[in-house]
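The other protein chains are all here in position, but one chain of the complex has been omitted.
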Amino acid sequence: MKQPAPAGKLRARTATLVSTRQVGPNILQQRFAEPVIARRTQAGQFVHLLPGPDLLFRRAFSVYATDPKQGTFDILYQVLGKGTGALARQPAGTAIDALGPLGNRFTPLPADCTPILVAGGLGMAPLRLFAEELLSGTSRRQESPRPIMLLGNRRKSQAVVPFGLSSKTLDVRWATDDGSRGFRGTVVDLLSAMIVAGDVTPGKAHVYGCGPEPMLAALAVLCANQRIPCELSLERSMPCGFGVCMGCVVRGRDTSGYETYHRVCRDGPVFNAASIAF
Amino acid sequence: MKQPAPAGKLRARTATLVSTRQVGPNILQQRFAEPVIARRTQAGQFVHLLPGPDLLFRRAFSVYATDPKQGTFDILYQVLGKGTGALARQPAGTAIDALGPLGNRFTPLPADCTPILVAGGLGMAPLRLFAEELLSGTSRRQESPRPIMLLGNRRKSQAVVPFGLSSKTLDVRWATDDGSRGFRGTVVDLLSAMIVAGDVTPGKAHVYGCGPEPMLAALAVLCANQRIPCELSLERSMPCGFGVCMGCVVRGRDTSGYETYHRVCRDGPVFNAASIAF
Amino acid sequence: MPKSTIKTDLTITIAGVEFATPVWTASGTAGVGEEIESWCDPKRLGAMVTKSVSLQPRPGHPYPRTVETTGGMLNAIGLQNKGIEAFITDELPRLRRMPTRVVVNIVGDDQDEYVQLAKRLSDEAGIDLLELNLSCPNVARGIDQGSDPMWVGECTAKVRAATRIPLIVKLTPNTNDIASLARAAADHGADAISAINTLVGMAVNHNTFKPRLANVTGGLSGPAIKPVALAAVYKIARAVKIPVIGIGGIMSGTDAAEFLLVGAQAVQVGTATFRHPDAAIRVAEELRDYMQEHQIARVGDLVGRLTL
Partner (left out) sequence: MPKSTIKTDLTITIAGVEFATPVWTASGTAGVGEEIESWCDPKRLGAMVTKSVSLQPRPGHPYPRTVETTGGMLNAIGLQNKGIEAFITDELPRLRRMPTRVVVNIVGDDQDEYVQLAKRLSDEAGIDLLELNLSCPNVARGIDQGSDPMWVGECTAKVRAATRIPLIVKLTPNTNDIASLARAAADHGADAISAINTLVGMAVNHNTFKPRLANVTGGLSGPAIKPVALAAVYKIARAVKIPVIGIGGIMSGTDAAEFLLVGAQAVQVGTATFRHPDAAIRVAEELRDYMQEHQIARVGDLVGRLTL
């Protein structure tokens, strides 16, 4: 799942903030103009942004949407701390130093499989882009089964509707911890229920997950038990984002089954669930 | 010249930025609303402002003007580095954490003496307030001689006209290094020329100076030679501004003539020129 | 955050002395009491720690004495002070009347000077603790002495023998093994350890090619050094049984809490006071809020609560 060696030199790019939209409680969708990132990004990849001059480190954001024609890309985030706080305060027109696209992508799947995209909270961001890829046929033929997207949140109030997707072509189902929207329970519980109900045929499904780590760990166990191939997109604090600091590691197994630390920024962020030791 | 012990507890105040006016090349006059500072400040005293949350230290500014009725005070500064840069960027309405008024004041003088205010560049700021005090009679009786203000600058383009003073009651004279406005030479040269010309009678004059240190040192020498009483307002980098860090020192002599370090923030900023060892 | 659901108790006891809060001022950053008193109510300070006092008056270093650096500052004040006799005459009477604990910080050129200072102060009433500054990096030889465990042990023992006032030994971080210094002090009679003093540092004006401090090198303090201070306190607290007082870059109540979690019984606030004259009181209030939030009633319950 290594990212192919980049053709030519990489360099930091200047992404211009186009717009900031509030799409949930403290949750923003921001659009940036930067044609190369807009054109090159594949679902699962991230951008590494310098939110302001006073911060030492960049912050990583999954690319949520791209518009290669307009030359823009979007991110989706919750305002949490210094980095997101600084980004949130920038006015439209601000030039943001951006590295990207970085990391690898979700792997396109065999044509006869149903892709099941399992998102916990804002883990929805890269999966939304993947859904779009699947639907637009970049990664998948037209006659393939309809992708399913499971969206989990604590409460209905926190549920962000994925931007610009049509539920006609995508089977979207919701889960909330308190049952305030859709299934009551976690998305992993929902997937489990769907398997039990026969809605999902393990041999004919492929799972893609992104969200909080406990959710991903549960998803990995479920998929391993059901023998469903599963790819997960992980998150780590990322000082560099391009593989030199060894800070962003996750414990896993190498191809020979040896325990090793993978770098999430460069060996991932998308991993085969079986290669991760949660 | 010690500041009298404050009656009651001191505390940081919230000064609201009212307006920012550009009055010269990179030179700003800012007005803040804070009634207590507006009312209490006497000429020579300064405010210690926290220009923004990311800076460790405050920056000191001489109070340039006050309007006790409106409850505002003004400062005058050149945008130089981090602190002034941050202040300059603040929009009107910003709440700035302010300590003040701090430090001592220029001493009111015997009624029959001509006050000569000698300013180098933005050293004009506290002297403008002092001129106003002199003219309004707070420090001086109506029948006293007309105060003289000497304003020195490199070039005409850098010369800031003191805000809101009438040249009817104040004898303002200019000096520039290149002769582009007024006398050609420094303000100290100008004062020297005035003494030679008999415009100033040493026994009947009092000098008040503020500006770059080499200028103050020259002024101190001239006044000592001519036996003109002289008070100088000094500047130092000031971590605390209220006397605890011992960072802002100037070498001088104590009352018994012993060499010692004075704290500019608390023993000054206004000193009898004779007590400073330049 | 729920409003005051529990009653919080910030008092702590060190060397038999009770302190209203575990947040004190740090030596050299709150003068000798006079200036700070106008800005913060002494009753709300855990203790007032004086600027270092020496046997003879010291003029201090020339200006410039301070530089702002990224996240911190350098100082090379040079221990300017009027000497012990002037301190006793001019400052101590007012300090004694302040409704807070008084910690007098002393500094000497050699062990004998520390002994003389301690003896001289033993004659005076109103001193709750002595703090031995064995760590000021600005004065020649200061570093070498204070970073030698043997010297620290000897000096502590001699001062211990010379006075009945409880002793805090303040340590330098300019060492490879601060725990050994702490052990030496504890083994020779110190009642408490305080750490850290400043790290040796330097700044250069690249336009003038000159050092930014007249003394060339100085001491680094402020938030930049908080990680170094936390590691030092953590190591000391595991090395000795006597109380540890944490110092270094404390700007907020949560900073103070972090020091308590790694094992400090109290903290001192230094550089932060330059930014906010009442910083020590603010830190104590924020610490109280933090205790409320975490439903911790007694501040002592935070001490050493770090979970590994």
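Which chain is which? They are A, B and C, in the order written, and residues in each are numbered from 1.
The rule is short, and it goes like this: a residue touches a chain if its C-beta (ideal position, glycine included) is under 8 Å from a C-beta of that chain, and two chains touch if they have at least 3 such contacts.
Worth saying up front: this structure is predicted, and the values here are computed from it rather than measured.
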item	value
Displayed chains contacted by the hidden chain, counting the whole assembly	A, C
Touch with the omitted chain, as defined above, among C:S27, C:Q80, C:N133 or C:S147	C:S147
Contacting the left-out chain in the complete assembly, out of A:L50, A:I116 or A:C230	A:L50
Selected from C:G28, C:G46 or C:G72 as touching the chain missing from the view	C:G72
Residue ranges of chain A at the interface with the undisplayed chain	5-6, 9-12, 50, 56-58, 97, 99, 236-237, 239-240, 242-251, 259-261, 266
Residues of chain C in contact with the chain not shown	69-72, 74, 143-144, 147, 172, 174-177, 199-204, 206, 208-211, 216-217, 220, 222-228, 230-231, 234, 249, 254, 257-258, 261-262, 290, 305-308
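One rule holds for everything that comes next: only the chains that are shown with their structure count from here on.
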item	value
Pairwise touch network: line, ring, star, complete, or other	other
Centre distance in Å when chain B and chain C are each reduced to the mean of their C-alpha atoms	36
Approximate Å spacing (C-alpha centroids) for the pair chain A, chain C	49
